[in-house]
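The complex is shown incomplete by one protein chain, all other protein chains being positioned as in the whole.
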Amino acid sequence: MRRESGAAPAALEEPAPVPAPAPLRTVTTASGLVADGVSAWFSGRLVIESVSLEMEASKVTALIGPSGCGKSTFLRILNRMHEVTPGAELAGRVLLDGEDIYGPEMRPTETRRRIAMVFQKPNPFPAMTVEDNVLSGLKFSGKRPRGKEKDDLVEEMLTRAGLFSEVKARLKTLGGELSGGQQQRLCIARALAVRPSVLLMDEPCSALDPSSTRRIEETMREIAEEVTVVVVTHNMQQAQRVSDYCALFLAGENAPGRIVEKGSTKDIFENPKDERTSDYVHGRFG
Amino acid sequence: MSSTVVPAATETPRLGEGGPTPRALRRRSVRHFTATDALVLAGSLGASASLVWVVFYQLTFLAGAAGYVVCTLAVFLAIYYVANRHLFGRMAAADRVVAALATMAAAGVVTALALVVAWLVAHGYHLVSVTFLTRDQKGVLNTQPASAGGISHAIVGSLEEVGLATLIGAPAGVVTAVFLSEVGGRITGLVRTVVTAMSGLPPIVAGLFIYVVLITELHYGFRGFAGSLALAIMILPNVTRTTEEVLSVVHESLREASMALGAPAWRTVWSVVIPTARTGIVTALLLGIARVVGEAAPLIVTIFGSPAMNANPFSGPQEALPLFVFDYRSSSVAADIERAFSAGLVLVALVAVLFLLARIFSAMKPGTVGRLLRPSRHRRQEALS
Partner (left out) sequence: MSTPRVVTTDHLFEDRLYRAGVKSVGIGTFVLLVAIGAFLLLKSWPAFARHGVISFLTTTGFTTLGHHPSFGVAALLYWSVVIAVVAVVVGVPVAVGTALFISEFAPRRLRAVLVTLIDMLAVVPSVIFGLWGFYMLQPNLVGFARFLSVHLSFIPVFSVHSSVYSSSAFIAGVLVGIMIVPIVCSVAREIFSLAPLGEREGALALGATKATVIRSVVMPFARRGLAGSVMLGLGRALGETVAVAIIVSPSFIISPHILQQGGASIAAFIALRFGTGGQLGSAALLGAGLVLFVFTLVVNLGASVIVNRSVGGRRA
């Protein structure tokens, strides 16, 4: 709450709200996220160990690696969704603009508003209309924009998610009636509507067809200007297409997941230092 | 049979070339019930019916339609088995008999329902009129015909009692379900067990409890509201169990999405989980109400009944439709028994309306009542992997 009231006015003071064809105004301030020595346990079993990673502001960071190496768990730690799972524990720090999100003063609900998340499977709220879905995050924090303010916000968010032109006639239909790819973009719009500083995406395209995947990848590139994006993906081409930085997670047999190599996407794919990285990105295992 | 078989193609179909003609798209039936089968079935039925008629009816004391049907069906099974075995062999015969048994059971259940409804309509319809629905029984004498007086007091009583019971029992039931499904704690298992046990609570025991607490202990007296409380005890566990089941079907990913948007836990339940499960909850409520509307047992010991209209459920004895039926049918006056039939018909109509409402407004799926009756399962779909 405190944080948001700090960020939102800054966004509103932004000069001249500008012609429609250029909707990509900077309305949020992207923040850098730093994971420092993060470990995680499920029911006492160590699943990731001492992962440190810097996710630079306004950049897209891709987390790659085979299944079961802790990428998704790591991602969920970044916005305090990890602790929702029963039996989940963690160690280490996650710094958002230098502030530990696990600090005693931090509320998980507020942290999650600042660090939004898009899930693997599209999960719009089926009982809400497209419009209400976009506004749901605000509703949860007790805000109810009305009239033109609401319409503008819905249009802006749907536009940023690359969905507005497809659904502008259907804003009052239920969110579950859209196609899979549209649903996922609706979830992105919903996540952006709370004006987060960071957007986490957990394999956002794995349940989608190629053309929807392409649309979402474009969206990712576009929103990266104002939101730091962290994306988990299995798809090497996707990582190469969308990300600025990459981190490769690997887990040995019965060993927790770790980062094997991190760096700029170009380096990881063209000039990997670790042999395992080279094997993985060239599809020799995993 | 021949009509369902695709006529022989006049030209060889060329695979992978052009679109199929409409004729080629006609679906073929894979169920085959041939003329021979029909003949065996009809023959066995006819033979058993006549055999039972001759042997049992004429040579023994068998009387009554029910006995005749039961014996006929038993004999039919034997004949049907023998006939099929002779024609098609042992395996096929056993198969036919099992199918016949299952079909007979289903037909029997449907027949029972049809008989109940038809019988009630036939015996109850002629009294049902505007006056019957708008007058009470105050001052009606034994000597007057059945058309004197009406059941308005019972209808009003039932609606008020059930309405109040719903106002108390339904929210409590939904909140208990939210506790079991969304909040939980160490006592979840205990509460769930108790709810399951309560849903099997005999209605008369629910009534006795209210009688003991309100009427003998607190000297509250027989009132409509006492009946409401007894009915609320019956609504509560049913609503809890069905609602819990409906909530558990709400996919975990929606809860996560809500939490990831920074919603507090109560918000997640209020704005996401309950709206998503809304139709299921409404169905649960309507069916829960439909089931207690017809419940006479808890009312016998709590509202006492009254021949006069009493629109105030908080003061003095009140009447209710099921109680009216129960009381008047044991009367020695023929007119009272007729009134009981008609009141019963009105009661069934009320239940039917609630059932239809559940069907229409919540797109209830067949089998929902059945799910309401049986112990619930407590599984939640896993989203985390």
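Residue numbering begins at 1 within each chain, and the chains themselves are lettered A and B in the order written.
We adopt the following convention: contacts are C-beta pairs under 8 Å (C-beta built on N, C-alpha and C of every residue); 3 or more make two chains touch, one makes a residue touch a chain.
Values in this document were obtained by computation on a predicted structure and should not be read as measured data.
For the chain left out of this panel, the touching residue among A:Val34, A:Val84 or A:Leu174 is A:Val84. Among B:Ile79, B:Val249, B:Val282 or B:Val351, the one in contact with the hidden chain is B:Val351. Residue-wise, the contact with the chain that is not shown comes from B:Val110, picked out of B:Val82, B:Val110 or B:Leu167. Here one chain is not drawn; of B:Pro145, B:Pro202 or B:Gly221, the residue touching it is B:Pro202. Listed for subunit B, the residues touching the missing chain in the whole complex are 56, 60-67, 70, 91-92, 94-95, 97-99, 101-106, 108-110, 112-113, 115-116, 119-120, 123, 172, 175-176, 178-180, 182-183, 185, 187-188, 190-191, 193-206, 208-209, 212-213, 216-217, 233, 236-237, 240, 264-266, 269, 287, 290-291, 293-297, 300-301, 322, 325-326, 329-330, 340-341, 344, 347-348, 351-352, 354-355, 366-375, 377-379.
Please note the rule applied: only the chains that are shown with their structure count from here on.
Mean C-alpha position of subunit A lies 48 Å from that of subunit B. Within the complex formed with subunit B, the subunit A residues making contact are 79, 81, 84-85, 109-113, 116-117, 119, 121, 123-128, 136-137, 139-141, 187, 190-191, 194. Interface of subunit B with subunit A (complex): residues 251, 253-254, 256-264, 267-268, 271-272, 275-276, 278, 383-384.
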